[in-house]
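Structure, as structure tokens:
With one protein chain removed, the remaining protein chains of the complex are shown where they sit.
Our next item is chain A:
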Amino acid sequence: MKIGVFVCLCGSNIAATVDTERVAEIARSYPDVVFSKAEMYACSEPGQEAIREAIVEKGLEGVVVASCSPRMHETTFRRAVERAGVNRYMFEMANIREHVSWVSLDREVNTRKAAELVRAAVEKLRLNRHLTPSKFEINKRVMVIGGGVAGIQAALDMADGGLKVVMVEREPSVGGKMAKLDKTFPTVDCSACILGPKMVDLAQHPNITLHAFSEIEDVAGYVGNFAVTVRRKTPYVDWERCTGCGLCMEKCPSRKSPDVFNEGLKPTTSINIPFPQAIPKKATINPDTCIMLTKGKCGSCAKICPTGAVDFEKQDELVTEEVGAIIAATGYDVFDHAKYEEYGGGRIPDVITSMQYERMLNASGPTSGHVKRPSDGKEPKKVVFVQCVGSRDPSKGRPYCSGFCCMYTAKQAILTKDHIPDAEVYTFYIDVRAPSKMYEEFYNRARDEYGVRYLRGRPSRIYQDGDKVVVRSVDTLLQAQVEVEADLVVLAVGGEHSRGASELAEKLRISADQNGFFMESHPKLRPVETNTAGVFLAGACQGLKDIPTAVAQGTAAAAKALVLLSRDMLEADPQVARVNQSRCIGCAKCVGVCPFQAIRMGKDRWGNPKAEVVETMCQGCGVCNVACMDKAIQLDHFTDDQILAEVNALCREWT
């Protein structure tokens, strides 16, 4: 084999701490290397052109590029090699940037290490085989998990683009957090007025199927051909028949169910439609509080229902949806302020969360849009907002900035002044972060036009004193202790990963970051893709973000799914397991360990049992490879011989 080696300087990224010329020179002494060269930017157009030229001129049959991580540019270089007529799998990369030049400043040591890594790549390449991808058909349906604004946007974009979309939402209605909001910053337009029409479009779109009140049970398959089992939880109401008239709610005698939609500010009936604009507008029974389901008597709702939809016997249903791609848009949860003992830990009635306040401001909320103290229903004249509750606080395990609280606090402060013009409004803050379009201006309006008083400091204690709530803090600008006696305190709670996110990640075979948010494939260049082909991310499940960004990501994820499914056939990665029939003794150990059911037992022409790999199902993990005692099944591109060739190369004494 004739091998060419290209050592990238990456400007000064590699060249500053690795003698790339020297590495190229040493590489010339390696077996089968007929050509070697240092290159300023191997991935650039001239860099790729140099590789192409060398392949043609020197008749290279394999190429090693020593540069950055293969996770960054393997595909780039494989394509370059292929353009010059060499099989794209006759290519190896040595990672001399992330693993060498960027972790040490010792030029001598780095140069040697780089040369060794190049040798390992060369030795592996010598054993590479030409691989050709096979093609398989793909299913042009997409599943969106989570019906917040990000998921809704993604679903609508894809449906308009001609794809069939299945949406799975855990709650009885779509809309997510945005459906609960009163107004939205920085335009202060009514949240329901901009989200409502989208929710209706979703419900009426001929290309969209909605499974509300449903959860993901299991995800099988792979890009292009996922089979997702969805559990449709029972609402104890036949939704086919329910017309959403609401008569049942009027008749229900049990009025002690926690009202999740209204953030528990007021109880609700056991059978209920979460809010007037709910999509789907269907009733759901809370089995924990329903008298019929807990005590076996009542049934008022069943008697009044004009369509006979109430069905106390109804069970969960499992349905399997076959889709080609999946978008996760499961959003976030708000931080539980009870974790702040020093702020009353949820015990002081007039200390509420921002989300509760949002419901209170809302005309269709529990107080019909009147700002009232929960303790006595009086209108507060002094309202204090406390920012960063559950944000930027490593002691509570929330080291990150939640990103939207500064802005929604400014919004809520402005709205407070709109509702109660003579109110005094204070905001305790650490920094005000307002980096998007019109955000800084909006914050300035809150301060200058509406006279909201911003005090810099994180309050140390909040306590009840008579009918007042005292917020004690240090004002870090005045360097003085301050105490504000408030009628109402609103805690600007931050966000955290949504409950159940890690179980879902496991089912989707995607990763979560250290804070529990789903991890994108690349933080800058692949923000809505995951490392699992065919699974995309949208909205706050990937990291906290406001509505404009969540919507942008919804559209981006939709575009990625459209790109993927615009093809009729997908190429299967040919780096799959292969069986050497003459070695296979038919023990079926590999069949048992394969996580993808990609191996089955067949027979050779004499009728002996032999393992067979279903190429399109094999994901290339190599578990079978290790289970096989006879080394009859080998993962292409990562065969035992190839890995051992690398081991041997790295074990050589340095000369």
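Just so we're on the same page, a contact is a pair of C-beta atoms (placed from the backbone, for glycine too) under 8 Å apart; a residue touches a chain by one contact, two chains touch by 3 or more; residues count from 1.
Operating definition for what follows: contacts and distances are computed from a predicted model.
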{"item": "Omitted chain, identified by the protein name its UniProt record gives, among \"Alpha-E domain-containing protein\", \"3-phenylpropionate/cinnamic acid dioxygenase small subunit\", \"Hydrogenase iron-sulfur subunit\" or \"Quinol oxidase subunit 1\"", "value": "\"Hydrogenase iron-sulfur subunit\""}
{"item": "Candidate in contact with the missing chain, chosen from A:Ser69, A:Thr243, A:Thr320 or A:Ser566", "value": "A:Ser69"}
{"item": "Given A:Ser29, A:Ser104 or A:Thr187, the one touching the chain that is not displayed", "value": "A:Ser104"}
{"item": "Residue, one of A:Lys113, A:Arg126, A:Arg359 or A:Arg578, that touches the chain absent here", "value": "A:Lys113"}
{"item": "Full-complex contact with the absent chain, from A:Ala227, A:Ala512 or A:Met601", "value": "A:Ala512"}
{"item": "Positions on chain A contacted by the hidden chain, ascending", "value": "69-72, 95, 97-100, 102-106, 109-110, 113, 116-117, 120, 502, 505-506, 509, 511-514, 519, 531-532, 575, 593, 595-596, 619-623, 625-627, 635, 638, 640, 643-644, 646-648, 650-653"}
